[in-house]
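Before we start, here is the structure in question, set down as C-alpha cells.
Showing subunit A:
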Amino acid sequence: MFQIRIHGRGGQGVVTAAEVLSVAAFIEGMHAQAFPSFGSERMGAPVTAFCRIDEREIRLREPVNEPDALIIQDPTLLHQVDLFSGLDTRGYLLINTRRKYSELGIDDFVKQFPPHHVCTSPATELALKHVGRPLPNAALIGSFAAVSYRLKLDSVLAAIRQKFPGEVGERNAAAAAEAYDSIRTN
Partner candidate 1 sequence: MLKQVEGSHAVAEAIALCRPEVICAYPITPQTHIVERLSEIARSGTLGNCQYVNVESEFAAMSVAIGASAAGARSYTATSSQGLLFMAEAVYNAAGLGLPIVMTVGNRAIGAPINIWNDHSDSMALANAGWIQLFAESNQEAADLHIQAFRLAEQLSVPVMVCVDGFILTHAYERVDVPDQKSVDAYLPPFEPVQLLDPDEPISIGAMVGPEAFSEVRYLAHHKQMQAIDVIPSLADAFAETFGRRSGGLIEEYRTDGAETVIVALGSVIGTIKDVVDEMRDAGVAAGAVKIVSFRPFPLAALRAALERAKRVVVLEKDLALGLGGIAASNVRMALRGLPVPVYTIIAGLGGRAITKASLHKALAEAHGDTIEDPLFLDLDWQIVDHELAREREKRRSGPVAENILRELGLVGGKLR
Partner candidate 2 sequence: MTQRVRFYQTGTFTVGNRLLDETSRTVQATQDRSNSLTSGHRACQGCGEALGARYAVDAAMRAAGNRLVAVNATGCLEVFSTPYPETSWQMPWLHSLFGNAPAVASGVAAALRAKGRNDVRVIAQGGDGGTVDIGFGCLSGMFERNDDVLYICYDNEAYMNTGVQRSGSTPPAARTATTPALGEQPGNVFGQGKNAPLIAMAHNIPYVATASVADLHDLEAKVTKAMGIPGARYIHIHVPCPLGWGSAPADTIKLARAAVESGLFPLFEAEHGEVTDVTRIRRRMPVEAYLQPQRRFAHLFRKPGDPDTVAAIQRIADRNIEKFGLLDGEDG
C-alpha cells in the first residue's frame, strides 16, 4: 500500500487533489481511497487530505499517519503545523514553491532524503499560467507522478479531465503535464 498525505489550506483544492490521485490510480486498475481530514469548511484554514493506493481492496479507515509521500500545497504551513509527522526518510516530499529549501528553513531536514525523492514545483505559477487561478493541485499531481513513478502521466491527465470537464480540465491537464515534464527532464 502506498499512502499519500496532502497539506494545504481551504480553497486550494487539497481535497480534490486527493480525489484526482485516487481516480488516476483507479484508471490504472488499482484500488484507491481518498478522503479529507474533516473540519469546519473555511477558506484559508489548514486542510489535510489523504490518498491510499493498493493492488488489493483497502479496508483501513484511519488517517494516514505514516505517509509514503507528502505533498505540501501551501508552504506557509511549514512552521505552523507539524506537516512532516510520520514521514519516513525513504519517502517522497513535494513542495509547492519557487523558493530554495534554505529559504524555507528546511535545508537540513531535506538532506535526510534521497535527492530524487524530494522536489519543489512552482505549481501555483503553473496554475496561474495555464488555468488563470492559483489552484496548484493539478500541477502538484503531475509533479507527484514524475517524482514517485507511482502513476503514469496519462492516468493523471485522464483523471484531471474526468474531474474537470471541458476547457477547465484541459488547462489543468496542461499545468500537470508541464509540471511533470519539467521534473522528468531535469
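Regarding selection, all candidates are chains of the complex that A comes from, given by their letters.
Of note:
Rule of thumb we're sticking to: a contact is a pair of C-beta atoms (placed from the backbone, for glycine too) under 8 Å apart; a residue touches a chain by one contact, two chains touch by 3 or more; residues count from 1.
Values in this document were obtained by computation on a predicted structure and should not be read as measured data.
The candidate from 1 or 2 that touches subunit A somewhere in this complex is 1. Residues 18-19, 22-23, 25-27, 31-36, 38, 40, 58-63, 65 of subunit A touch candidate 1 in their complex.
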